[in-house]
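Below: one structure in structure tokens.
Only one protein chain is missing; all other protein chains are in place.
And then subunit A:
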Amino acid sequence: MIINSRFFNRSELMGFIVLAAMLFVILPLSLDVFRLNLVAKYLTYAFVALGLVLCWGYGGILSLGQGVFFGLGGYCMAMFLKLEASSVENTKIQSTPGIPDFMDWNQITSLPLFWQPFHSLTFTILAIILVPGLFALIIGTAMFKRRVGGTYFAIITQAVAAILTILIVGQQGYTGGINGMTDLRTLKGWDIRPDHAKIILYFVEVVLLFACIGIAQFIRLTKLGRILVAMREQEDRVRFSGYSVANFKIFAFCMAAVFAAIGGAMFALNVGFMSPSFVGIVPSIEMVIYTAVGGRMSIFGAIWGAILVNFAKTSLSESFPQLWLFGLGALFIAVVLGFPNGLSGLWADYVQPRIDRLFASRKSKSGWNDNSVADGAPAE
């Protein structure tokens, strides 16, 4: 495997530093805990957007079912937390103490079999990765091995999102129905509700996000990333060159699913509940919107997209609820028609050259002309 000697090129390094400074220093220092918790909620979607950059931006596979994986990860986490919150002492007013409250309301008297293993945190963490990963593997294998792609894949993932939502809402006794799993309290005895816990969880999430950025960047830079791009552009030629196109697509789709699931699990921890309203078609498409607005080809762009669109959603729908949907719809049409690479594309096309020119002129004035090394070309 050829790995570019530089992990980030110059503009990516700048993006990395800005994002790290923003998330680790500036936001925690300048926002109160409530706002910081909102940022944590936005960042859970950044995980999904990161996965979509790999799978949609690079691989060309548009999945309209990322809510499914976000939901699966979130529900795995929520099931563990819910079991911990439903200890026998906490639920002694129920007719059968020791099971989650919504089961009691739905006349289910013993814990269902598939809930049992979620008493263990190790199992839960494994499940957060494996359940969505395997699910994506099954869907991906069934679809890509038969060369179903493009619009058909998008429609079928959408149908899967619809099926899962109906299932969760319909099976109230096992899933909490439309209300979802609420009233999540402790993680291994550690209360996740007070302010200091929210701050710790925020930092855990940011560290996880940067770990995922590292993985995504690694995939992008290796030969795998190049094959993904080649596949997006000329699928048949890659196939004729002897690569198994289906396997690469399945891998990208599974990675995106696992990233989304990590986001979902952090969502359950940070926000304190999980419900089917984050699983269905509308949230799934909104996740695609974040990626598209930020820039489907840029890892940092997609993360900014998730933060900015969500921030706009919160602030605009608070003050101008009427305008919000108009604004979102118009923004989306504008992105598709006008700037397909999103905000990061605008940045790269209009802002970056000016900054470069500014620096270049300063450098030449000071007699320092060493810019041949800095813009490291790909190492081939």
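Operating definition for what follows: a residue touches a chain if its C-beta (ideal position, glycine included) is under 8 Å from a C-beta of that chain, and two chains touch if they have at least 3 such contacts; residues count from 1.
Note that in this section contacts and distances are computed from a predicted model.
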| item | value |
| --- | --- |
| Chain excluded from display, named as in UniProt, from "Menaquinol-cytochrome c reductase cytochrome b subunit", "Urea ABC transporter permease subunit UrtB", "Ferredoxin" or "Multiple sugar transport system substrate-binding protein" | "Urea ABC transporter permease subunit UrtB" |
| Sole contact to the chain not displayed, among A:Pro112, A:Gly150, A:Gly214 or A:Pro353 | A:Gly150 |
| Option from A:Leu13, A:Leu126, A:Ala142 or A:Val207 whose C-beta touches the chain left out | A:Ala142 |
| Among A:Met14, A:Ala246, A:Leu308 or A:Leu331, the residue in touch with the chain that has been omitted | A:Leu331 |
| Of A:Ala162, A:Leu224 or A:Leu346, the one touching the omitted chain in the full complex | A:Ala162 |
| Absent chain, residues of subunit A that touch it | 62, 64, 142-143, 146-148, 150-152, 154-156, 158-160, 162-163, 166-167, 169-170, 281-282, 285, 288-289, 292, 322, 324-326, 328-333, 335-337, 340 |
